[in-house]
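Every protein chain except one is present and positioned as in the full complex.
So, chain A:
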Amino acid sequence: MTTSRFDSYRPPEDGPRRRRRTSVRDAVTGAARDVVQGGRSWLDRDGGGRREAPAVPDAEFVDYYGQPVIKPVPWKHEIPAYLFLGGVAAGSGLIAAGAAATGRPGLRRSSRLTAMTAVALSGATLVADLGRPERFLNMLRTVKLTSPMSVGTWILSGYAAFAGAATAAEVSRMVPLPATGPLAVARTALGVVEAPATVGQALFAPPLAAYTAVLLSDTVTPVWFESRRQLPFVFVASAAMASAGVQLALGPGRTGPVQRLAVLGAATDLVATHRLEQHLEGLELREPLETGPAGRKLRLAKALTVAGGLGALGARRSRALAVASGVALAAASALTRFGIVEAGLESARDPRYTVGPQRRRLEERRARGAVHDSITTVG
């Protein structure tokens, strides 16, 4: 086709014009053609020497030059670090309350200090993510129930307030204070607020551990959104095993409840992660959890969870084993958070994971006869 008579001076074209860029669609139609022609098939298609041949045929879908349909959340390592620290803070708060209720002063002191340190560090990572401290204050301008981040900010602030009071009471007992004067009055006051603060910290701890799962799920990132029914369980189990692991590693004489919580957390984490993987498998979204850096982290996390959980069983016998299993559990929790966040970001970058599940969801609805809720209509 030409519109200019000068084009008659061009040399004749031989064959159809080559496309400048090979898209996924070309690869798919090419593979389909190969199968039809009975020659090469997707089984013996090689990847050009650099990649191994794919084990399954490419999914049939059209895309726009391989561009992502949705945008990945612009979060870096601060957010998974925040998720981990929040989990440690929440679990430690519960351990502190339990220790206070059952009269274990050593465990109460170390878990209160751990909780305070973790919550302070998690606030710091949040500010690091936002860039400037006053941006955190921007979030305290409003309460917005439709925003998990707004709800989470208030949960974190409430938890930090109660944890601060409980830790201050703990510290006032640790340092020698004069018997009279303002400091003595302060100590008395702290003694009065200690019990309510402990209860408050314990009540704010479960939401602090669980809301982060909602924070991730309430996005269109395919892996996070589709794991909305499993992720909270993974995260609370991860928080329990991480905080119990930290207490196991911190000092002797903390076996018993901490050991039980560590084993309980590790076991729940394995079960919940397995259920999550099964669910995503059915949606063909498991691949981001298994490949790349995210896959490596999650595999290592699983191995460390198993090792740490088994180690925690025998933590009473050996101090070294207690420290090793405690560190393993905490590391497993951190790796889980980083792995889940990275897998989600990866699933957002590849249009396959956005279009594929949506397309299938849509076709299933249409097969059932439900056509009223589609965004595409003919009139």
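We take it that a contact is a pair of C-beta atoms (placed from the backbone, for glycine too) under 8 Å apart; a residue touches a chain by one contact, two chains touch by 3 or more; residues count from 1.
Following the convention adopted for this analysis, contacts and distances are computed from a predicted model.
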item: Hidden chain of the complex, named as in its UniProt record, picked from "Formate dehydrogenase iron-sulfur subunit", "4Fe-4S binding protein", "sn-glycerol-3-phosphate transport system permease protein UgpE" or "Hydrogenase expression/formation protein HypE"; value: "Formate dehydrogenase iron-sulfur subunit"
item: Touch criterion as defined above, residue of A:Val119, A:Ala240 or A:Ala343 at the omitted chain; value: A:Ala240
item: Touch criterion as defined above, residue of A:Ile70, A:Leu177 or A:Leu283 at the omitted chain; value: A:Ile70
item: Where the missing chain touches chain A, by residue; value: 1, 16, 20-21, 61-65, 67-75, 90-91, 94-95, 97-99, 101-104, 129-131, 135-136, 138-139, 141-142, 144, 146-150, 153, 202, 205-207, 209-211, 213-214, 217-221, 225, 228-229, 232-233, 235-236, 239-240, 244, 253, 255-258, 260-261, 264-265, 268, 348, 351, 354-355, 358-359, 361-362, 366, 371-379
